[in-house]
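Here the complex is missing one protein chain, while the rest keep their positions.
By written order: A and B. Residues from 1 in each chain.
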Amino acid sequence: MLLLIFKRVLIAFFTVIAVILLSGILVHVVPGDPVTAMMAQSVSATPEAMAEMRARLGLDLPVWQQVLLYTWHVLQGDLGTSIRGNESVAWLFLQRLPNTFSLAVSGLVIALAIGLPLGFIAAINRGRLAETVVMVLAVLGVSIPAFWLGLILMQLFALELGWLPVAGSGWRNIVLPALTLGLTYCALVARMTRSALIEVLEEDYIRTARARGLREYQVLFVHALRPALISIVTVVGLVFAYLLGGQVIIENVFSWNGVGRLAVQAMLQRDYPMIQGFIVVFATSVVVVSMLIDILYGFLDPRMRKS
Amino acid sequence: MTDTSAPLASRRRLPVSILIGTGLAVVIVAAAVLAPSLIPFDPMRMAAGPRLAAPSFDHLFGTDEFGRDLFSRVLTGGRLSLGIGLTAVVSGLAIGGLIGLVAAFAGRLVEATLLRIIDVLYSFPDTLIALALVAFLGPGIENATLAIAISLVPFYARVTYGLAAAERAKPYVEAAKLAGIHTGRLVRVHVMPNIGQSLVVMGTLGFSSAILSAAGLSFLGLGVQPPSPEWGAILASGRNYINKAPWILIFPGVAICLTVLSFNLIGDSLRDLVDPRRKDRS
Partner (left out) sequence: MTSSGNPYLTVRDLTVSFQGKGGEFHAVDRIGFELDRGEILALVGESGSGKSMTSLAVMRLLPQAARMSGRITIAGDDVASLPRRQMEDVRGARIGMVFQEPMTSLNPVLTIARQMTEGLIRHQGLSRKAALAAARSALDDVGFGEPDRVLSQYPHQLSGGMRQRVMIAAALALRPGILIADEPTTALDVTVQAQVLDLLVDLKSRLGSGILLITHDIGVVAETADRVAVMRHGRIVETGATDAVLRNPTHDYTKALLASHLTVEKALGLRPAEKGAPSRS
């Protein structure tokens, strides 16, 4: 088990390094000179200013040196300085991280709270109306763009009914974006829960439990749900990653002061250090979450735990 | 109690979802292809009607903040969205398919290395990959399409690898190898025809996600730029009039939903047909 954790941490570490290297390289893949692109909209784009910026970004060094230097800095927690505000990229992201995290977790909780029961209901009602209804809802759910759902919810609950604020970052403001994320990703959770549970319900040990004369709810909630939940845990990691991806847009819809909103502003302004920082921060979150999930899985499944 | 009646039930339901999906897709594709002769107004023409007019007989979907006809814009936007989706899927499938085939047939070391890389990339959501790439490439329709195509590569590589690896184990491949047929020729002549059909099916699965990514990027201002009538771009400008003119939000949004839904329905059902083992796993 310790070995398993060690291996998993090592893989995660190297993945993060690869991502950092990649985001270091990507700047140089950009067609044209990044400095020209960055300063295109700026009035102070004098040749001197551009040369000064090149030197500041280390763009006068050979590419491989720049990439390694960038990686080295990132590993020390230095993501560079933003071009627009001239602030520490790491600090800018760090400030917004709690906002992003609280929204992601609230969204995930809602997605699970809706998706798990729906998937469960679908699985135990195979071939019946209830399953069809859930599956139709699920395919509708994965077909609606999150940002559009967000706009519709905003129109309904904030503008028409006036129950909730339109945008901002107070605690009441989290309701709508979290609900949007939750509703969007509960479909994914429901589908995965259903298939995990269906798989378990076909196992021999379910028949054994029934032959033992257990009440049907005992069969479902103890013998079927427990093993199903263990495989659902891995799904949660996947859903969380997707949710983080969708969150970038949702933060912008609701002007939620998180990493995603900051990142899109940076993208529109072509602030490369910020963009690189965003990729490193987001990719690391995805990698760390999936690593934690894998380790958690190891603890939950007795077959993994004792080996 | 192994429930053997349920697969029967889903087999019965299958044609219905394919039917709805295909029907929707035909209407959507037809509307997009025929858009130039269907639309009453030039989608870019300002003041084709009053500003922010509600849907009426003259303007079926109403008008936007510049008085442009929304019906014409949404239909024309379909050409953009479907075009981006198709280009991205075809190029993504080509690149990913090639990588998958190489992984399956180029020997142990290449296989292990490629699989590891594909798996890592696959753990990142495709919207996030597209977003990151567009951030570097810069906004615009070509860059967005390229970014979306690349974001689909891990998925297609994985699928192709899976199909090719299954094919690799079959006796005829072994026989062809013994007969001394070159690997490249073996893959081209023997393997590709056998997995081609499944690959096309998987292509439809990527299509809906490509459309969603395109709309999302344009909505953020990172994809197709206004005044082009891409659905996500229309929504981005329409959100400022959410209260005064909700139809600017409703029609393009419904268009996205129906397009994505139709291809999801087709993809899901086809996948079940091609791979019955996965029927119940979604």
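Assume contacts are C-beta pairs under 8 Å (C-beta built on N, C-alpha and C of every residue); 3 or more make two chains touch, one makes a residue touch a chain.
All figures in this text were calculated on a predicted structure; none of them were measured in a lab.
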Selected from A:80, A:107, A:177 or A:227 as touching the chain missing from the view: A:227
Per the touch definition above, residue among A:47, A:77, A:162 or A:213 touching the missing chain: A:213
Touch list for chain A against the chain that is not drawn: 203-205, 207-216, 218, 222-223, 226-227, 230, 300-303, 306
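Definition applied: only the chains that are shown with their structure count from here on.
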Of all residues in chain A, those that touch chain B in their complex: 15, 18, 23, 26-27, 29-31, 37, 126-127, 132, 138-140, 142-148, 151-152, 154-155, 159, 191-192, 194-195, 198-199, 201-202, 206-207, 210, 238, 241-242, 244-246, 248-249, 252-253, 263-264, 266-268, 270, 272, 275, 278-279, 282-283, 286-287, 290
In the complex, chain B residues that touch chain A: 1-3, 5-6, 8-10, 13, 17, 120, 123-128, 131-139, 208, 212, 215-216, 219-222, 232, 235, 239, 242-243, 246, 249, 253, 256-257, 260-261, 264-265, 268, 280-282
